[in-house]
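Sharing a structure, written as structure tokens. Questions coming.
One protein chain omitted, others in place.
Chain nomenclature is as follows: A and B, assigned in order of appearance, with residue numbering initiated at 1 for each chain independently.
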Amino acid sequence: MSATMLLAQEAANHVSTGEAVSFWVLGPLALAGALGMIFAKNAVHSALFLVLTMLSLGVIYLVQQAPFLGFVQIIVYTGAIMMLFLFVLMLVGRDSSDSVVEVLRGQRLWATVLGVGLAVLVVAAVARALNDVRPVGLAGETANGGKGNVANIGRALFSDYVFPFELTSALLITAAVGAMVLGYVERHLRGRKTQKELVEARFRGEHDRPSPLPGPGVFATSNSVATPALLPDGSVAEESLSRLIDATASAKLDEERKAVAGTLPGPDARALVPGKEES
Amino acid sequence: MTGTINLAAAEVQQASGVANAAWLLLVLPAFGAVVLLLGGRRTDKWGHLLGIATVVAAFVYGLILFFSTTSLDAAARTRDLHLFDWIPVNSLNVEFGLRLDPLSLTFVLLITGVGSLIHIYSVGYMSDDRDRRRFFAYLNLFVAAMLLLVLGNGFVTLYFGWEGVGLASYLLIGWYQGKDFAATAAKKAFLMNRVGDVGLALAIFLMFKNMGSTQYDVVFAQIGHQSTGVIVSIGILLLLGACGKSGQFPLQAWLPDAMAGPTPVSALIHAATMVTAGVYLIARSSPLYSLAQAADARLVVMIIGAITLVLGCVIGCAYDDFKKVLAYSTVSQIGYMIVAVGLGPAGYALGILHLLTHGFFKAGLFLGAGSVMHGMNDEGDIRRLGGLAKKMPITFVTWTLGYLALIGFPFLSGYFSKDAIIEAALAEGGTRGWVFGGIALLGAGLTAFYMTRLLILVFLGKPRWENLKSADGRAYHPHESGPTMTVPMIILAIGSVAAGGILSGMLPEWLEPAVGKLQEEHGPLSATVVSILTVVISAIGAGIAFALFGRGEQPVARPERVSFPVRAARADLYGNHLNEALFARPGVWLTRFLVFVDNRGVDGLVNGIAAGLGGSSGRLRRLQTGFVRSYALSMLGGSILVIAALLMVRFA
Partner (left out) sequence: MTPTYYLLLSALLFTIGAVGVLVRRNAIVVFMCVELMLNAVNLSLVTFARINGSLNGQIMAFFVMVVAAAEVVVGLAIIMSIFRTRRTASVDDSNLLKY
């Protein structure tokens, strides 16, 4: 029993050649993707480089005996989240790519210095703390043994971690509502004005005249826009004449206009002031 | 010497009888001043009469008091009259009371007596001035303050009167306010007096600090127990006060300028009355100056007196202005008094004696000068006078008697008082005696010289004014003054002749309770020899003056090509220049420097701190750029620091 355990541990401690090979392939790929994301000028390229990194990480999870997480990584992250990123990028427009000029003085220099400092610090600390660590491995009953990785994770989630798990649902709901609130645009905010605002704008002089154009008038024979309005003295109100009709069919309307204006020969009972028809 | 202290300080009795009303002395003239000042134009008609009445009443009361005192035993003559507690503040209790003793009574008589004469004289002299009433108010104010000065029973009451006198003197000197020179002279007198007052004030502070009181009895009882340093510094500070009020070197420059006041009257106040306050102060402080520890202070007093004595004489020889010569003569005569009181027990009484006799003949001389100027269109330049003896016989005779008294003509007032001082100075013994005695003798000769010069140029010789016109274009019509002016002159002339002889016998004994017994010491020369020597030297001085000015024509214009000593004397022996160079200019520089320090240093510091804080916070504010990435950068820096600290704790 103990011999097999020991053997299993030995196997767990020892990283297989296949894993080493995959690490040395995937690790540089992930790094290259990360660096590419930083240095790409175009945001879409950055997103694609990030996809590369995430895919590499997903495979690394698989290699690291975390199949469930590996697939979630690939499906949720690379598939959903990164596509969301690309979607927003397209929405915002590709012209919003970064300009090369750095506006904050010393920002890049200090970012580099501090980044290198952080890397050195963390790498040194990890190397020093874990140089002789002996990994237990995930062969145990409650890990990848027994019913397997996915089933064990599921059981842990719904037993030990049920409360945090439920909390995540609340989080996700909140996030969804938040996104909707942020994304909702009230129509009137950027659209039409209310009647009150229109009246005020008219009287402020933002329009040509405060009142609507005159209608056909009380004594009009028809309700058509083609029928000009009459002023109290019987003359035609110029403002009521439609420019469009004026321009297109003025010849046709002449007769009718004369009839309305009362300039046609013959008695016109509709004329208010018969004696003034010559005007 | 301790005996004198006890004598002066211990036997203070409560006043009773007539002396109970001694406050009348203060209140009478003060009442006159208040009525005249508040009454305004309504009192114009009778204002001068009220002024005279109050002062004469005070004089009469002073006489009654004097005679009631003389009837007492010598030991009972020093009396205190407590009026009220003035400033009761915790440990400091300043009482308002009067000290009635021979010294103060002597001064009361001098002040009210001379004051009465001045008042009477002023009626005539100021008759043309529409503000005569106000003038009398000021005179009354002066008399009241001066009486308070000499009657107060503590240094604070003395200081009160001291300042009141300074105020009255300022008002009187600046009487002709419209004229620049008068306003300047008043300001000068006021300021230079303040320098002295600072000394007096500091002396009073020292007394309070060391002895816990400023009353005469307490101070003089305890002064003997103080350290030498305290005694000497109080002595010298009191002297500084005396210098300011009495026009002693180095504060002598204001006195001649004070002649800018209404001609003889304020001149008389300053010459005969107020300037004696310094002598009074030192005589009053005799218990202090008599101490063996105060020898240094006494020496300083004598040095100051001697310097002033010679200074006044020398400048007096060169001036052509009638009043200014007399003013410098006053300066030098007060120098004599200061020398005398500086001699200690041997000289207090002599100083007071000379003060009194000088009060008589100098007052007479000034009134004579005023009478001459009154009759000569206010012409004060002696080179434009001359031959006035026939025109103004009374003035001439009274003036000549005063003149003879001043130069120490045998058996006139000055002979008794001045010779006695010279003798006492010589009797001081050793080098010191010879030096001060010699200076006093020299002063006597110089006095005779310049006074004779004055006499010749004004009253004798040819009438140089006949072909001249005064500044306002009028011809001179010299005439004798009216009786209100001549009567005081006659009275004073009688005093000049007789006062010395009468007083020299009585005064030392009379003053004994106040200033101690006169200790007569006999110097290397006997009294007779000193007298003869003094008279001879005075005669030589007068003879030289006759030789120089008595014969031949004197130019009307002032000779400009003169030797250096004359030029120096005409420039007040550079006293004003000295003051200006030593005090005024450094003061201006100091002020400028302080203004600079204030502007640049203090304000600079304050403004600098404010600007520094404002500027630095303005710069610090720029850290908040609003750029998220800057904030992220500092967050990353902070995180690295935290990680580094954690690792150091973990691995170190």
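Assume contacts are C-beta pairs under 8 Å (C-beta built on N, C-alpha and C of every residue); 3 or more make two chains touch, one makes a residue touch a chain.
Since the structure is predicted, the reported quantities are computational estimates derived from the model, not experimental observations.
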Quiz item: The complex has one chain that is not drawn here; which of the drawn chains does it touch?
Solution: A, B
Quiz prompt | Candidate in contact with the missing chain, chosen from A:25, A:136 or A:201 | solution = A:136
Quiz item: From the list A:171, A:199 or A:213, which touches the chain that is not on show?
Solution: A:171
Practice problem: Go through chain B and note every residue touching the omitted chain. | Solution: 621-622, 624-629, 632-633, 636
Practice problem: With the missing chain put back, which residues of chain A would touch it? List them for me. | Solution: 12, 15, 20, 23, 27, 30-31, 34-35, 37-38, 43, 46-47, 50, 53-54, 57, 60-61, 64-66, 68-69, 72-73, 76-77, 80-81, 84-85, 88-89, 91-92, 96-99, 102-104, 107-108, 110-112, 114-116, 118-119, 122-123, 126-127, 130-131, 133, 135-140, 142-143, 149, 152-153, 156-157, 161, 164, 168, 171-172, 174-176, 178-179, 182-183, 185
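Here is the rule we go by: only the chains that are shown with their structure count from here on.
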Quiz item: Given the complex with chain A, which residues does chain B contribute to the contact?
Solution: 625, 627, 629-630, 633, 636-637, 639-640, 643-644, 647, 651
Quiz item: Mind pulling up the chain A residues that touch chain B in the complex?
Solution: 104, 107, 110-111, 114-115, 117-118, 121-122, 125, 128
